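Sharing a structure below in structure tokens format, with a few things to ask.
Note that one protein chain of the assembly has been removed; the remaining protein chains are unaltered in position.
Which chain is which? They are A, B and C, in the order written, and residues in each are numbered from 1.
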Amino acid sequence: MSVVEGTTSSPPPAWRTADAWQRLFRERPIVPLLVLLGALVVLYQVVQPGTISPNWVGSIIRNAVPLAILAACQTLTMLTGGIDLSVGAVASMAAYVMATLVPSQGPVIAIVVALAACGLAGLANGIGVGIFRVHPLIMTLAMSLVVLGLMTVYQLIMVAAGSRVPPEIRTLGGGTSFGFVPHNLLLFVPLAVGIMWALRRTGFGRLLYAVGDNERAARLSGVRVWQVLVALYVVSGLLAGVAGLVYVGITNVATVTLVDKYVLTAVAAAVIGGTSIFGGRGGYAGTIVGAIILSLLTNLLTVLQMPEAARQVVFGAIILAVAAAYTRITSEA
Amino acid sequence: MSVATATSDRAPISATVLRVLRRNAWLLGLVVLLAAMLLLTRIIQPTYGAAGIDSLARAALPIAFAAVAQAVVVIAGGIDLSVGSMMALTNVAAASMMHRQGEEFGVVAVVLTLILGIALGITNGVLVVVTRVPDIVVTLALSFVWAGAALLVLNTPGGGAAQWLKDLPVGGVFTEWVPSAMVLLLVCVGAVWLPLRRRRSGLALYAVGSDRLAAFRSGVPIARTKVLSYALCGLFSAMGGLALSAATGIGTPTPGPYTLLSVAAIVLGGVSLAGGRGGLLGCIIAVLILRLVRTDLTFLGVDPNYATVIEGLIMVAVVMVGAVVALRRKPA
Amino acid sequence: MTTPAPTDLLLDATGVAKRYGAVAALRAASLQVRRGEVHALLGANGAGKSTLVKILTGAVHPDAGTILVAGQPRDIHSPAAARRSGLVPVYQEPALIPDLDVLDNLRLTGTPVEPVRHWVAELGLGRIDMRTMARDLPLASQRVLDLARALAVEPEVLLLDEMTAALPADLTERVLDVVGRQRETGRSVIFISHRFIEINALCDRATVLRDGETVGVVDMAPGAEQRIVQLMLGAAGAERAAAAAVATDATRRAATVHATDATSRLRVRGLRAGTRLHDVSFELHPGEVLGLVALEGQGQDELFGVLSGSRRADEGELHVDGRPVRFGHPADAIREGLVYVPANRVEALLMQRSVRENIALPFSARLRAWGPIRTRVEASQVSGAIDRLQIDTRAQSEVRRLSGGNQQKVTIARWVAQGVRTMLCFDPTRGIDIRTKREIYALLRELAANGAAVLLYTSELEEVRLACDRAVIIFNGRVVEEMEAAVADEPNLLRAAYGLPPGEALPEEAVATAVEAIP
Partner (left out) sequence: AQDSATYHIGASNTLQGNGWREEMICSIKAQALSSGQVSQLTVAHRNTDAAGQISDLNDLINAGVQAIIVNPVSPDALNDVIKQATDAGIVVVAVDLAVTEPSAYLFSNNQEEYGYVGAKWLFEKLGGEGAVFYMRGAAGTSADTDRDTGFRRAMAEYPGITLAGEVFTGWDIAQGAQQINEFLASGVPFDGIWTSGIDSTIVDALVTAGAPLVPVVGADNAGFVEQLATIEGLEGAAVTNPGSVGGAGVTMALRVLAGEEVERQVLITPEVWDNTTPEGQAAIAAANDPAIDGTWPLGISIPDWTTYTKDEIIACAGPGE
């Protein structure tokens, strides 16, 4: 019952190499993504010679890190066929709550409370999606309205309470060593390794894929899907909180809408990274590269000094081109 | 012989009615909800009447077009995150064409704008089909492109609109209780959708959204149907852009909140994001409901920040109640 | 082997090849179909039958090969084009659009309605409500409707890919009858099935595929079956199949000893659920395989739903090992050792995930198992199960790339991997080739011999004799009879399944009245 004989005997060698590449790309989708990233760097070098320096790499990565964390929320939720549009509001909440609590409570309590609030928002999302079966898009969109509203109220209460971003957060989020190694890598590398490990090597990770691929099959195999979803959205809320803290480390100013603009960019990072929005397929490594690609692209367009209109057009066109090339390279014949 | 389907073809009328009701249960629920909310509004604000309904219809007009545009694509199994940007682009295109032009040229400009919308939609659709990149990515990328193009056309709010266009959605038809905006909306959507819906191309939209593989094997031209859905989306987005022109009298290059609003509205309106299920009327009613919630919260003088919270909660509640009802209705 | 004169050939495909990445689904397939014949296309799971059908009907583009229709090269690059050339398929997977009602489904394909009504009646589905959503129809009705829709356009060549696999005995009979009569109008049928009874009864000739190659064409005559099995499986495969058959008998004798002295593993009392399951009671003992026989829609779906924890009973009791239990979720049933193999593999599989993840899925199901995976243990359990079920894992990185039969095996392997106490199988051999079927019977017997209890619903009546110790027959939501496997021959089972008392024959009119009595 094997066709391996067929493969070894009949086909011409040229065909085989092409096929081997294809297979490599398909089985390791991260490879073509890295190739694309490399191509972008070369492009950068061509249009803007001389800017590429350790400093520059550092700033690209520093900007990519919080986006990649935010995109982790999307990756995880998208694996189950969901999406988390509340991450912007939740991340902003983490930043704002933390900053306003620091003067009165000190950094540790402030951070704990901020993350707890994020976990709570995630829990609400999880209960809505997992138990009451509200569509994730609606649930999280509504949650972002709820969080924004509550945070605006909170903002008015805290307006004269003073707010401060503790130096630890600032160093972690925005600092660099030797002028080019971003400190947020200290947080990010273990986090990313943890996420990738969890997706591949833990039962919970497996279940995310399973629920996204075929919820019914998961159920028939004895999985209580609601548990998975609730846990997932809590994790997503917490990750969003961490992203918010990294962002505020960079900006040093917290507002209740600090991270709002990055929600769709985070979705784009996850999707460019090869995670299917229909669930069941994808991974975090691709998302990280996706975030770096987007960060690089934003930077390139800023540096090129194009008019805003052209900048937006080119940004969209390049995202599409990258995604199309990626799809072409990894798709089956 | 088999038990499962051996119901008679000529079912009694009551059964037919029951089936129609059951199939449109969601729509009916929305209608009832809307009616209840209108009543509630009247109680909160006793002066709420024809003028209120007129402004409700006018407020709903651009959102409703956006929702209808989104619904068509989602029914066909896609999603279009560029609806807001396409509305902005068609809006500024119309506004700059009509700027300081005669009333008659306005007609030409409207036609050109609609054609532009279709062209944008076809571009979306063709790129989705050709690149085989998931719809959400293609349209997200193109949302930047169209928004940038809008800024190229007008870099700041400006331009103009023909007076007749501005007057079109104002006032009532026959009586002040039938807002022209609503009539306009239903006529525009109906004129496009009704002839299509029962045709093969209309069914193909549902088929592709419902089960792509089965549709392909049933001989449905997948690519053409996808492009058709995006073309319709572009057309309705252009109508939305024109509705913005009519409302504001100018063109605004920055996209409004229409993309996400449209997605929320269609889910409330009973369209399944998985594709293949739902209709356009439900979406329109959902938009009216969403809009009326805001109005009521304003009338009630609820602290606007809490109003945002309440709006979010209501959105969840409606979907949740719907899900619970659907669970109940599932055959035992 | 016969070589027909070229003029009779309605369809002539030669040298057809198709690769999917590293997998060669077809290497050198050929198929010659004469005008007015019913031609069987046979082969083990994964031999390439479905792929050939897809190529002939424009759903898949071949890498190589020539296809002549009535002697002419015809353009069949798309399903629509194939249709125009008179090639109309009924695929292995349902092709109705779930979210459209029946009428709209017909309109979509431009199928005339009246002929469909005619064929639906002819096929024994009675009159159907054209306004029912396709998704609301039971699988069997969908299949029949698929067939009626294909017949309605009066195709030159009708291609039926495991059309009967999901049908209960009564509907199968009608389908075979209708399909057989296609000959009379000079039309041809390509018929794929794993059931020899059907092939013997229906087909004129058979083309046999093995590993993507046509290995023989056989005229159907007494004794052809032996030859086909040999062609299909190759010499080695045929031996293994025979060995499996012997193993079945051996383990069965061992198991009967077991069954008698134990208390019941599962006791069902007065179970009622939904509108079809009224009052079912039976006992299932460790060490036995209990057959369950019923016509379409007699409450067996509901029964398995309740036993597997997917739905709640309205009334009645369940006892597992003498303890009363109540299931709110499949997880509850699984904890009590009741595992379920559903009829429809699409329900059970993670199509985009690997074979390994599919088989290992239940390992991680419980909250406790959310942590790190014990990779080595998992790997050995999974590969054990793969070996045991002989799963062809060439395309294992995504289950959707497996052939239908191999997908089916994965659904069983999932439970075998972790050891079975009580297995609820709903037609597990649906679409499985003859060798594997025998292996599955052997497997069920072996499970029983090791003390497991197996409940086996089957739509293939001969399976009762081949694999079971006892059978209960359900009609109209009630157990109407119970019989030992020894006496459970087909006429006897069919009689009972129609709700007729023992000793009574099965006249046509009786069937008609009996069926009308069904609510």
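In this text, a residue touches a chain if its C-beta (ideal position, glycine included) is under 8 Å from a C-beta of that chain, and two chains touch if they have at least 3 such contacts.
If you're wondering where the values come from, they're calculated on a predicted model, not measured in any experiment.
S.K.: Can you list the shown chains that the hidden chain touches?
M.R.: Per the touch rule above, the missing chain touches A, B.
S.K.: Among B:P253, B:G282 or B:G322, which residue is in contact with the omitted chain in the full complex?
M.R.: B:P253
S.K.: So one chain is hidden, and I want to know which residue out of A:F188, A:Y247 or A:Y326 touches that hidden chain in the complete assembly.
M.R.: Of the listed residues, the one touching the omitted chain is A:Y247.
S.K.: Contact with the hidden chain only, please: which subunit B residues?
M.R.: 45, 47-48, 51-52, 55-56, 58-59, 62, 150-151, 154-158, 166, 243-244, 247-250, 252-254, 256-257, 291, 294-295, 298-299, 301, 303-305, 307-308
S.K.: Touching the hidden chain in the full complex, which residues of subunit A are there? Just list them.
M.R.: Within subunit A, the residues that touch the unshown chain are 51, 53, 55-56, 58-60, 62-63, 100, 148, 151-152, 155-156, 158-163, 170, 174-176, 247, 250-262, 298-299, 302-303, 305, 308-309.
In the analysis below, only the chains that are shown with their structure count from here on.
S.K.: Residue numbers in subunit A touching 2 or more other chains?
M.R.: In subunit A, no residue touches two or more other chains.
S.K.: Considering only the defined contacts, which subunit B positions touch subunit C in the complex?
M.R.: Per the stated touch rule, the residues are 1-9, 11, 19, 198, 200, 203-204, 206-207, 209-211, 213-221, 276-277, 331-332.
S.K.: In the complex of these two chains, what residues of subunit A are touching subunit C?
M.R.: Residues 1-4, 6-7, 19, 22-23, 26-27, 201-204, 206-207, 209-210, 213-214, 216-224, 227, 231, 280-281, 332-333 of subunit A touch subunit C in their complex.
S.K.: Under the stated contact criterion, what part of subunit A meets subunit B in this complex?
M.R.: For this pair, the touching residues of subunit A are 85, 128, 132-135, 137-139, 141-146, 148-150, 152-153, 156, 264, 267-268, 271-272, 276-278, 308-317, 319-320, 323-324, 327-328, 331.
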